[in-house]
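Every protein chain but one is kept in place in this view of the complex.
This part shows chain A:
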Amino acid sequence: MNRSAQAPSRPAWQEKPKPVTQAAKGLAVLALLALVLVPFLVIVSTSLASNKEVVANGGWVLWPTEPTLRAYENILSGGIVTKALGVSIGITALGTLLSLACTAFLAYALSRPGVFGGRPVLLLVLFTFLFPPGMIPAFLLVKGLGLQNMYAALVAPVLINVFNLVVLRGFFQGIPEELYEAARLDGAGDWATFWRIALPLSKAALAVVGLFYAVSYWNSWFTASIYLESDHWPLSQVLRTYVIGGAQIADTGLSEAGMVSAPQTTQMAVLVIAVVPILLVYPFLQKYFTKGVLTGAIKS
């Protein structure tokens, strides 16, 4: 493609690729990009199109001729989606904070040599990765603890993710021992060392792990579907019911009388609202992915 336009970082020994190879690669890359991006374009376009255009087009629109925010106004003016959005934001914010804190504490404790019970606890934790408890016992436990129809049911059972724990532990272990020594000589206790040395130096890992938690809380619907009544539902579960399940949104008092927009545009608008937060945080954290994921993969 336009690779020749930029200065290629081709080493001296490597011959210039043939035009055929270049073209084939260019096509492959374009196809990859299109496969991912076109569905997004269709969703956003359809959500912005007018009812007339959607109906005329048979349900979807590639490029709206007269864009309108009607669908968004409808679903965000109170009702199920607005409420679910609030629930999702709340669960994601609180859940991520709690998970990140608990994971960091445990990861730090497990990363320091000589912590009481360190090795057995580590094995205890890793074992759960190999042998998860299973769906039915987990379900009975949540019910037994009386967490049904409480938001805690969405957070408590998934508080710490072992993979994330291992990533953070790896980062804490990667911090040079001298820094810890120096902190101790300066009279810092365990807490101070944790706050002043370990955490600030692990921002990249904390960002990645935080993102992983946030995404999983934002996306979770299964736990909500089995533990929560429908008036407590987060956005993903609403999306599942109305977009995949095809339930009529109009029937649920979602749209004001007389303001009913084509279900298709409404569905697409809900979909867009569910995707947007992920698209917003994504560019900021993207550069940390490789680092974070690989530390985890290698250390485990």
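Just so it is clear, contacts are C-beta pairs under 8 Å (C-beta built on N, C-alpha and C of every residue); 3 or more make two chains touch, one makes a residue touch a chain; residues count from 1.
By definition in this document, contacts and distances are computed from a predicted model.
Which one, "Aldo/keto reductase", "Binding-protein-dependent transport systems inner membrane component", "BolA family transcriptional regulator" or "ABC transporter permease subunit", is the UniProt name for the chain you do not see?
Hidden chain, UniProt protein name: "ABC transporter permease subunit".
Decide which residue listed in A:Trp63, A:Trp195 or A:Tyr282 touches the omitted chain of the complex.
That would be A:Tyr282, which touches the missing chain.
Would you mind spotting which of A:Ala49, A:Val167, A:Ile197 or A:Val243 touches the chain that isn't drawn?
Residue touching the chain left out of view: A:Val243.
In the full complex, which bits of chain A touch the chain not displayed? Write them out.
1-3, 6, 8-11, 13-15, 17, 25, 28-29, 32-33, 35-37, 39, 42-43, 46, 57-60, 102-103, 105-106, 109-110, 115, 121, 124-126, 128, 130-141, 144, 156-157, 159-160, 165, 215, 218-222, 226, 236-237, 239-240, 243-244, 267-268, 271, 274-275, 278-279, 282-283, 286, 289-290, 293-294, 297, 300
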